[in-house]
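A protein chain is absent from this complex, but the other protein chains hold their places.
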Amino acid sequence: MTTRDYQPLLLKNLHRYDSARLSAYEQSGGYLSLARALKELTPEQVVEEVKASGLRGRGGAGFPTGLKWSFMPKGPGPKYLILNADESEPGTFKDRLLLERDPHLVLEGFLIGCYAVGCNQGFVYLRGEFVEAYRILKQAVEEARAKGYVGKNLLGSGFDCEITIYRGAGAYICGEETALLESLEGKRGHPRLKPPFPAQVGLYGKPTTVNNVETMANVPLIIERGGAWYAGIGREKNTGPKLYCLSGHVPKPGVYEFPLGIPLKELIYDHAGGMLRPEHPLKAVIPGGSSVPILRSEQCDVLMDFDSLVAAGTLLGSAGVIVMDDTVCMVDALLNLARFYAHESCGQCTPCREGTGWYVQILERLERGGGKMSDLDLLVDMSDRIQGNTICPLGDAVAMPVRSYVMAFRDEFEYHVTQKKCLTAAAVS
Amino acid sequence: MPESPTEQVTLTIDGVSVTVPKGMNLIEAAKTVGIAVPHFCYHPNLSIAGNCRICLVDIEKMPKNQIACSTRVAPGMVVRTRSEKAVKARQGVMEFLLINHPLDCPICDQAGECVLQDFSYHYGTGRSRFEGEKVHGPKGVDLGPHIVFDAERCIKCTRCIRFCDEVTHSSELGFFNRGDHAIIGTFPGRQLDNAYSGCTADICPVGALTVTEFRFKQRVWFLKRVPTVCSGCARGCNVDLGINENRIYRITPRENPEVNQTWICDEGRLSYEPFQKSERLGGAQAGPTAGPSDGAARPLAPGAAWDEAAAALGEIARKHGGEAVAAVTSGHATVEEQAALKDLMDRLGAEKIALPLHERGEDDALLIRKDKTANALGARLVGGAGARVSDLVPAIASGEIRGLVVLREDPLGEGGEVVAEAFRKLSFLLTLDWRKTRTAAISHLALPVCAYGEMDGSYLNFEGRIQLVRAGLLPFQESDPAWKPLLEIAHRLGGGEVPASAREVFRSLAARRPFLARLDTPAVGKMGVRLDVGTV
Partner (left out) sequence: MIPGPESRAKIDAAVREYPHAPSALLAVLHLLQQERGYIAPEDQVWAAGRLGLSVAHVAGVVSFYTLFRQKPMGRHHVQFCRTLSCQLRGARDLLEHLKRRLGIREGEITTDGRFSLVTVECLGSCGTAPMMQVNDDYHESLTRERLDALLDSMK
């Protein structure tokens, strides 16, 4: 199957103007999977089906979802399933699309998940800036409640499930699952030490699992068609349909759905329209949101799935594909991201708190033309001191890009030192 | 927890085999074999924060370094604190901590006991690659009545915040902002003013929180540390006096898990101040006066003073019987002093010994006792106390009691004119005190005794724990520990040889009194001994 023939599964309802309404969702077979799960499957069977599907988390970590659910203890609760709708990774906007345009798809998957792990009060942690999504989601929950999909004794199954929508207030770090839990408990979003893991000690100290929006959107499909069918999409250990977010120097930025493993160049050239300005060829691509190592254009013959990108020295991450042409100064681009991480660092632990600010100082100096050669090795050395030594992955999320940009575009960084200006400005102007 | 409390785990740290109880963290486990794992945010009496990252260690089979403070021992675990991976991480953390840290060492009170200084010395690279503007913040902020805050020095370890949340439950402190602009502080306009606020300065690893009363007073490396106990209340928190050139510059808590853990209240921390501010009684003085001024007092040599006291008290006892002599003992006095007064009273056949109460406020949930004397229990068990001052006053006023010995108390100062009128009828009033009180001023004889910090002795705290107080200062002028003049007077009335030291007094007392279990002072030591004192 070529990707041109691909029929969307996750985005299949979006052609309708009223795709967010329950009536539209039910017309296309919505909530039948929930009914099937509640009436025909035990929670364990739901978990097994999801395991069989090979579904891996779509938030950035790619952890197998069925396995994650199986870490939850059996037995009485309270136990919590939380929908992580705090999408804040630069370059990523797929969860927002799902929440605003097909909230019931997400809700249905979430409710099935609650059933699978034994959660009677599911929380949606929604990014505070997503006000439109909040209104739409609130309405969707009320529509679902009226139909008996939310609340007590869902569809006569005896299973209760209430949904509470929790609005964040502007903090990228709250997308990290333990910081999310802290925020949900009414505190600053400071990530927790692990162990203990949320499945043992989570929200309010109770067993908890946190799942991404897109991950949950896959669940109704898995219950409807079966895990084995789902596993036929993509390849082994990299299964299912995937939403890719294209942004930057492409004529048709947006969310694209394809089976996991589409070639990156096909995504850019066959679907997103190629390069924005044909006179400015591809220079670099960030394949998975700002926190992953960058690819030079000659490294872009790669498949967009978890394992292929790891083999290529980067990560699928949030599938935020940021395309850059040859007008982009890599020092400037890195400085932009370094400022992002410095702004978003919670401030708890030493390497991230101090290191993110220091990165910005060094990069500003380099960008302005006041940098030294030793700054380049310093940046890489700092990354070695930060990565793996912090409480949460935000340290890694800044260290990996810094190291990869300096190493992949060393000549450009050196040019900034010796010529005190951008290589690209000189080349392009 | 279901596991047996004595279940042991064996692991290897830096090649050394270590066997410790299950549940112990790696910092404590390493300590048992003398391996120091550096740490800032970890404190054994506070929850684990794990944010400083300086305690990162290399554990075999784990790809990333792990923080030692929150990692529990596991059988067969192999830990390396000095592998290349661990050292690189540690040096990284040190460098990161120093990039925004101000170069305040020359004016910072923490110098000499600063963990950041010490770790830079032991674990740092000795050079900085930082070239830029450091993050700035408020300095010299009066955060509370006893605490000065410097935001630039703060390393955000959050020990102070956790202390106020978990120990005093007062939660005055919070964490504000994000990233390298994060800062600790109070709600705007509020103070850090719980009763133990000074403890935040103790636990602050750097000079971000310092005690106001100690600010710029003394470099800590000049201070001699004298282990003793606080005299501010019946708890007897273990403390160190910080002394230089015969002056107490500060009191800091000394760890005793069975008394005060690592804490002391602010009042106890500053309890040395009254001793520095009151007017001292420097030598024996004799002579009755009608009013509070001591214009008619005449100085006496000690020997002559003791002779005079023995003669006067002996005569009253001979002519009018032991019932005509009484004493006021004190919870401020040491066990040795209280015992000596009791001995003197026994020699005179006198039985009435009053103990004034000094209570203020309530016992709190942490350390503070409302009994503001360190040794009221000693006064009752050893000092023979059984009456109130108010019991004695009518008998003095009626002339039934003619001779009175007052130890470290000021009944006139406390009791006003009624007491004064009665006391003026005494044939012989002997006072032993460290300061010029109103009682001393009208006494026939006032003898100078040591103030807190000038003598050895012991206290019994409210739980019956015997603890040692130690001398760190020279006695003021002719001051003695009160047992000395009391036993000298008793000796002149037929009592035994006067011991040469507080230890000898204690030993002979311990031999006579079963509850003291024949202890000698070395056995009491720095931690004290909990005694079985029965019902009191």
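When the chains are written out, they are named A and B in that same order, and each has its own residue count from 1.
We adopt the following convention: a residue touches a chain if its C-beta (ideal position, glycine included) is under 8 Å from a C-beta of that chain, and two chains touch if they have at least 3 such contacts.
Just so it is clear, the model here is predicted, and its values are computed rather than measured.
Undergrad: Can you say which of B:186, B:260 or B:329 touches the chain missing from this structure?
TA: Checking the options B:186, B:260 or B:329, the one contacting the hidden chain is B:186.
Undergrad: For the chain that's not shown, point to the residue among A:249, A:271, A:365 or A:416 touching it.
TA: Considering the complete complex, A:249 is the one touching the chain left out.
Undergrad: Among A:154, A:324, A:399 or A:423, which residue is in touch with the absent chain?
TA: Only one of A:154, A:324, A:399 or A:423 touches the chain omitted from view, namely A:324.
Undergrad: In the complete assembly, which of A:128, A:226, A:263 or A:388 touches the absent chain?
TA: Residue touching the chain left out of view: A:128.
Undergrad: Among A:30, A:54, A:90 or A:357, which one touches the chain that has been omitted from the display?
TA: Selected residue, touching the omitted chain: A:90.
Undergrad: Where does chain B touch the missing chain, residue by residue?
TA: Residues of chain B in touch with the missing chain: 171-178, 185-190.
Undergrad: For chain A, which residues touch the unseen chain?
TA: Contacting residues on chain A, toward the hidden partner: 78, 87-93, 95-96, 121, 127-132, 164, 166-172, 183-189, 204, 245-249, 253-255, 286, 290, 320, 322, 324, 328, 333, 336-337, 339-340, 343-344, 346.
Rule of thumb we're sticking to: only the chains that are shown with their structure count from here on.
Undergrad: Once bound in the complex, which stretches of chain B touch chain A?
TA: Going through chain B, the ones touching chain A are 48, 50-54, 56, 63-65, 67, 70, 88-89, 91-93, 95-97, 99-100, 129-130, 132-133, 135, 155-156, 175, 177-182.
Undergrad: Mind pulling up the chain A residues that touch chain B in the complex?
TA: Listed in rising order, the residues are 171, 188, 193, 342-351, 353-358, 361-362, 365, 374, 378, 382, 384-386, 388-391.
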